[in-house]
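Only one protein chain is missing; all other protein chains are in place.
The block that comes next holds chain A.
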Amino acid sequence: MSMNPFCEIALEEALRVKESGAASEVVIVSMGNEKCTEVLRTGLAMGADRGIHVATERPLYPLAVAKLLQALVRKEEPGLLLLGKQAIDDDCNQTGQMVAGFLNWPQGTFASKVKVDKSENCVHVEREIDGGLESLRLQLPAVITTDLRLNQPRYATLPNIMKAKKKPIAKVTPEELQVEITEDFDILEVVEPDKRKAGVMLSSVDELLDKLKNEAHVL
């Protein structure tokens, strides 16, 4: 199993924040079955300090993940929560926003630039939005979700892979965190969007006006 690419970017940013002196520890979390430990080992090999595996065989959707994260945040009290903007299997793009809502923390999503200002206890985030770039100043603690152009994740080099073997991965269950995972919805069906119908070739502007008026009803 491999790490979600946006999460790799989030981890890389976390490591850079720590290397800049603004943070003392990078803790990584993964939720699911045993295979999560592989992903955590990769993260530790990149340079994270310790890992937490929330062990469950149940399928996890963003709402459940956000609740579990809220519980972990209450326990660990981090100053900054970094997530990938979305997972590439379901492309939900919800978890970061939901957990910020639960915690009532400020959020900077689709971050393409992150700069922590320790003296002001805030973080400056530049976000990629449809209209261009938006600059935000968030009071810490805050939630940031990362976008593609934020950074280029580092390789896990052999010395770090060897060091990672000694780093701890703590295991915890949703029950221990007092979070109930409910399956809030059923997937009834998954369909492809309707195929685009072929366009119609018109012979004159009159014909176009006629169609716009009488068929499309936009005039």
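As a working rule, contacts are C-beta pairs under 8 Å (C-beta built on N, C-alpha and C of every residue); 3 or more make two chains touch, one makes a residue touch a chain; residues count from 1.
Methods note: contacts and distances are computed from a predicted model.
Going by its UniProt record, the hidden chain of the complex is named "Isovaleryl-CoA dehydrogenase, mitochondrial" among "COQ5 protein", "Ubiquitin carboxyl-terminal hydrolase", "High-affinity nitrate transporter" or "Isovaleryl-CoA dehydrogenase, mitochondrial". Within the full complex, the residue among A:L63, A:L80, A:V125 or A:L150 touching the omitted chain is A:L80.
Along chain A, the points of touch with the absent chain fall at residues 1-5, 7, 10-11, 14, 17-18, 22-32, 35-36, 38-43, 45, 48-50, 65, 69, 72-73, 76-84, 87-89, 95, 116, 118, 121, 140-141, 155-159, 161-162, 164-165, 167.
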